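Of the protein chains in this complex, all but one are displayed in their positions.
Take a look at subunit A:
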Amino acid sequence: MKSRRVKDIEAYRNPLAAEWRQETVEYVKMAATPMAMQPTAYIRNSRANMLHGQVSELQVASVHDGETLALALSWEGVAPPGRDFPDAVAVTFPVRGNPILMLMGSKNDSIHILQWKAGKGVRSLLANGIGLSDKGPELKIASRAEEDGKRWRVVITRVLGQGANVAPVVPGHETKIGFAVWSGINDERAGLKSFSLDWIPFAVDA
């Protein structure tokens, strides 16, 4: 996957912008998180006979303008209003070391998460293992979302560069990217989600 350099990011903040139609779309295969990896016996037992993580494909495109990275994320499945848990999507980058995506990193190998939730926008989180995500580093992030009752189209933007716990995303360098989607209709939250299984190489144009 790559992030193409464009002159100005502004128009791309709108998920419905015509500009996005010229960009290459990657079709990321998503799969349900394994039941055995759910962190508590209650979650494993109570969900044993229920399906989760049914979103099997996430469409992703990305551009940047040397200062800001924009990711356009689109998937099928919009929960009707009034559900207990919102539809959500997350983009993950390794901060340092070699974190395992499926384990959500470890003590020394952190994962930086930008999580968007319907109705709430995007926030920065830092994960150091399953169930061990906390408030992440402060950085300039923003999101805009559109849905047509069937499909979500969400643009998440973040400033390029790196910082203490800010995962490095630097023009001219390659990093790795991962994704997760939670379906509100299915009461998904925490580890109940679909995810991209492993890291995907992510090249940021110089």
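Keep in mind that, in the parts below, contacts are C-beta pairs under 8 Å (C-beta built on N, C-alpha and C of every residue); 3 or more make two chains touch, one makes a residue touch a chain; residues count from 1.
One rule holds in what follows: contacts and distances are computed from a predicted model.
Visitor: UniProt name of the unshown chain, from "FAD-dependent oxidoreductase", "Respiratory nitrate reductase beta subunit", "Aspartyl/glutamyl-tRNA(Asn/Gln) amidotransferase subunit B" or "4Fe-4S dicluster domain-containing protein"?
Guide: For the chain not displayed, UniProt's protein name is "Respiratory nitrate reductase beta subunit".
Visitor: Of A:77, A:105 or A:191, which sits in contact with the chain we cannot see?
Guide: Hidden-chain contact among the options goes to A:191.
Visitor: Who touches the missing chain here, A:11, A:43 or A:78?
Guide: That would be A:43, which touches the missing chain.
Visitor: Contacts of subunit A with the missing chain: which residues?
Guide: Contact residues on subunit A toward the absent chain are 38-43, 45-47, 84, 130-131, 189-191.
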